[in-house]
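Before I ask anything, here is the structure I am working with.
A single protein chain has been omitted; all remaining protein chains appear in their positions.
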Amino acid sequence: MPGKLIIPAATRRRILKTGTALGGLALAPLGFVRGAWAEEGPLGTFPVKGDTVKFGFCVPQTGAYADEGADELRAYQLAVKHLNEGGGVLETLKPSKLTGQGVLGKKVDYVTGDTQTNPDAARTAAQRMIERDGVIMFSGGSSSAVAIAQQYLAQEKSVVFMCALTHSNDTTGKDRRRYGFRHFFNAYMSGVALGPILAEDYGKDRRAYHLTADYTWGHTQYDSMKQATEKQGWTTVNNIMTPLGSTDYSQFLTAVLNSDADVLVLNHYGKDMVNSLTQASQFGMRDIDKNGKKMQIVVPLYSELMAKGAGDNIEGVLGTANFNEKLDDAGSQAFIKTFTDEYGFPPSQAAHTAYVQTLLYANACETAGTFYPPEVIKALEGFECEGIGPGKALYRAEDHQNFHDILVVKGKAPSERKDQYDLLEIVKHVPRAEIEYPADTFPGELGPYKPA
Amino acid sequence: MNKGEPLLEVRGVSKRFGGLQALKDVDFSVAEGSIHAIIGPNGAGKSTFLNVLIGLIEPDQGSVTFAGEPIRGLKPYKIIQRGIARVFQTPQIFPGMSLLQNVAIAAVAKRDGQFNTKVLESLGPRHPIVDEAGDLLARVGLGDYLHAAAEHLSRGDKRRLELAVCLVAHPRLLLLDEPTAGMARHDTNRTIDLLKEISETGMTKVVIEHDMHVVFSLAERITVLAQGQVIATGRPEEIRGNPRVQEAYLGGAHAA
Amino acid sequence: MSGSLVNALTLQVITGLQLGAIYALIALGLTLIFGTLGVVNFAHGALYILASYAAVLVAGHTNFVLAVVLVPVFLFLVGIVMERGLIRFFYDRPHTDQILVTFGLAIVIQEALKWAFGANNIPFPLPPWGNGVVFLHEYLPFLEGFVVFPKWRLILVGVSLLVVVGLFLLLQFTTFGLTVRAGMREPDMMRFLGVDVTKRFAVVFGLGALIAGVAGVFGGPITQVSPEVGMAILVPSFLVVVIGGMGSLPGALVAALILGLALSFSAEYAAVQQIVVYLIAVVVLLVRPRGLMGKKGVFE
Partner (left out) sequence: MGRSPFAADLIAVGLFAAVVLTMPVWIVWIGGYEALATKIVIWAVFALGFDILLGFTGYLSFGHAAFFGTAAYTTGLCLKHLSADILPAFFITGGVSLVVAFVIGLLTLRRSGIYFSILTLAFAEMLHAAALSILQAYTGGDNGLTMHTKPELLGIRMEGLNVFYLAAIVAILGFFAARQIKRSPFGLMLRAIKENAMRLEYTGVNVWAYKMAAYMISAMYASLAGFLMVVLEPYVATKFLHWSTSGEVVIMSVIGGVNTLIGPMIGAAFMLYFENVIQAFIGEQWRLVLGLVFVLIVIFLPGGFVDGFNRIRRAVGLGGRERHHNVPDAPAPVRENRGDRAARQPGE
């Protein structure tokens, strides 16, 4: 990291060995000073033996999110390839210490596991990677529950976890962990980004009805949307917490139709979103007028893969995204191009975040000059870079949330689509500055660098 | 003729199933130590009557007294625990278990009552309960198949096994629902001998039977049921000559 | 105020009807197969989603009407193959084995569909004639103002009614139906009488699958088409069968209606909705030991 003193691990060990007797006592209060570790003793899966280093990629291979998992896995494999052979975002990332010849002189290898979109199964799979395969870092996930469960495991085992798809405020809020990092944006940012656009497009005098998936992500998404839209002058008519994984929303949609609301906000993700959106449009909610205005549907968080499942129903529906394959900055382009060359179709935002997370971790190892987790964590904390997407991206030290520009997107009409992947158009780049919030907005404890 | 006080006393029992009057004002009593047969045409209410006795069916009216205490309305297992046992029309045994286990279950139920929590005790080969079960099985003529699964027995042997299950509890009153139904003559005679042999112990028995050969070789008293009512009770020779009984059977034949 | 109450009630009743309709369709097939063959088919949900996928393919390449015709026939054949190839070996096995083997089959079908079509939904667009909404206030004079309902869902209710009536006619007025009904009442007697039930078994199983096929075609656009929908729909459908009484066709219909209405009327209290559904099951089974219209001794 620029501007900070970096002592190579070996030297540091020598220096500190001389004072081991005092070390334990004296260094405790200095715990937050970089380089002041008593010793890089074995911790978690550290040290890395042999001339390869293993990463663990734990993605859903079965269950509802298997396609997103598959896309994540493609991105991970691409990231490993680039780390070992160069190319891709390695050429745009700044500042970067990545060489394109492995990490810290070791060739990168990986193992995979299946989260089954089930926190318990995900933890068991991650434990296999840690205990048997000795991975130095693991990454993945496609639900906040899985990500949070993995983060806690990461902390218990002192192995860094780089979250992929998780949008809940909790991941870097009340459940933030020292060993977990999230590049993906969150529900709060979605609300802040979407609010002004909604007011602009649909007017300030709107009455919103929310259907919210009944779990913490849904709740935070609802809170954020409510706050952001009410700030624009909207009224919140009602909110129904719908059971997670419902197949039929008609009973809720009936209630919406029966109210005087003229906007329907679907705080659903994945299949819930596809179901509720499709069914809402079957209920004619995209064609009818309420209060003299055309009724609108809003989906705060988009997923391209799921949007595909919703077919024509996404037309004109506003939402947010972390990434889109039409971004034209150098970093995004480098990723999109190499990914498309490799697999023949453009990457999803899940793939993007998975790819970026792997690179950011590897770069942190190079920066720290060691795989020793506390050092790597410190290298990531407060790390700011560009060239992984639009604008500059910052890993905030206080909550391990990455801040970068995000997108407001809109579903395309079938007639405007160029191919089957061309589903969303970018309505607005929302700059990082607009969506930043104080770290104590969602209070939480990161926990220690080293287990007590 | 009575050997002693009535062991079982039934007064005015009635039971109606929807439109069918299954039992009507039935009085019945059995003296301790006697063998009492219940006969009657099909659908006379004989099995329903036995079911009332053991608590499977609660009567609409009437009282049932066993050994001087009312038992009507008690749970079946509580009635059984007072010293009644029943052999069913279709043999009710524990099919997947060995003969020894079948009898041991009843022996445990006798020894420990309706519920036990004896998990520390092991029922090994030399356990007294197992020994007792073995002896009894030998007595009913099943001593050669102690370890066979009960489901492999012939129908007659199953009935004998069920009898052993009942006898091991040393009931004061044994209810038998057509104990020889479907048996060959040879088996029937063996069963009659067996029942007579047990009678030596002074066990009271109530037998439902179609086979008049069995009825007249066993019973000391006979009660005739027809359309849910008692139409006659008496010694075999009295019943044989009773015109109402003849009428009931013939009437039944007409109806059928 | 009272007008909007009438509106709300009407909508909720209609919603309940159509929610029940899809459960009823699946439950009918389940309970028909159970009642006649004594087999608990946990793969029934998988048959439903198989039909949805087939319908998407057929409708996508030709048109929806053809799917309505072809898919149930396809499912009928699938049902016969399933019965002849697998289920018939399980007639003399315990119910647990039947449940487990069909459950295993459901997993296989689900995973095979995932392999072929991916885990995500594939869009199932409504045919043009089924799209849009019906203005209920034009038909129901007691409604005030503006009340709409999706046309497709009303079609679904109609289709369910047709299937129910068709099944009733089939069972009531044909010799085939006579044997099936006799088989449902006294399976052992039928065998004893030497009626060749085996052949009819396959047809009954096919018929159950066919009904799942109809459900898959018309329900697919609502429940969506993705592999795990089969499992998701099985649990409530099975609940419907049990609440109605195992093997009872009218019981299944009544139970489906009750469940649909319960879901519809508890929508505003969604947090307890799932609890309400299971509570209904518990109360029914505790009050009526064999479900609403179950027979004694069946599956106990």
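Labels A, B and C are assigned to the chains in the order they are written; within every chain, residues are numbered from 1.
Quick note on the criterion: a contact is a pair of C-beta atoms (placed from the backbone, for glycine too) under 8 Å apart; a residue touches a chain by one contact, two chains touch by 3 or more.
What you see is a predicted model; the values in this text were computed from it and never measured.
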Checklist entry - For the unseen chain, which displayed partners does it touch in the full complex? => result A, B, C
Next on the checklist: Going by the contact rule already stated, which one of A:D214, A:E315 or A:E366 would touch the omitted chain in the full complex?
Outcome noted: A:D214
Checklist outcome for this item: Touch assignment to the omitted chain, from C:I14, C:A27 or C:V40, lands on C:V40
Item to check | Positions on subunit A where the hidden chain makes contact | outcome: 61-62, 66, 70, 111-114, 118-121, 123-125, 127-128, 131-132, 143-145, 148-149, 152-153, 156, 168, 170, 175, 214-217, 241, 243-244, 445, 447
Item to check | Chain not shown, touching residues in subunit B | outcome: 54, 56, 75-77, 80-81, 85-86, 88, 90, 92-98, 100-101, 104-106, 108-110, 112-125, 129-130, 151, 165, 169
Checklist entry - Can you list where subunit C touches the absent chain? => result 40, 86, 88-89, 91-97, 100-101, 103-105, 107-108, 110-112, 114-115, 188, 191, 198, 235, 238-239, 242, 246, 270-275, 278-279, 281-282, 285-286, 289-291, 297, 299-300
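As a working rule, only the chains that are shown with their structure count from here on.
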Next on the checklist: Based on mean C-alpha positions, I'd like to know which chain lies farthest from subunit C.
Outcome noted: B
Checklist entry - Any idea which chain sits dead centre by C-alpha averages? => result C
Item to check | Geometric centre distance via CA averages, subunit C-subunit B, whole Å | outcome: 49
Checklist entry - Could you state the distance in Å from the CA-based centre of subunit A to that of subunit C? => result 39
Item to check | subunit C - residues contacting subunit A, complex | outcome: 4, 7-8, 11-12, 15-16, 18-19, 22, 111, 114, 118-126, 131-133, 147-150, 152-153, 221-224, 226, 228-229, 232-233, 263-264, 266-268, 270-271, 273-274
Checklist entry - Once bound in the complex, which stretches of subunit A touch subunit C? => result 62-68, 214, 240-243, 245, 247-248, 250-252, 254-255, 257-258, 271, 274-275, 278-279, 282-284, 287-288, 305-306, 308-312
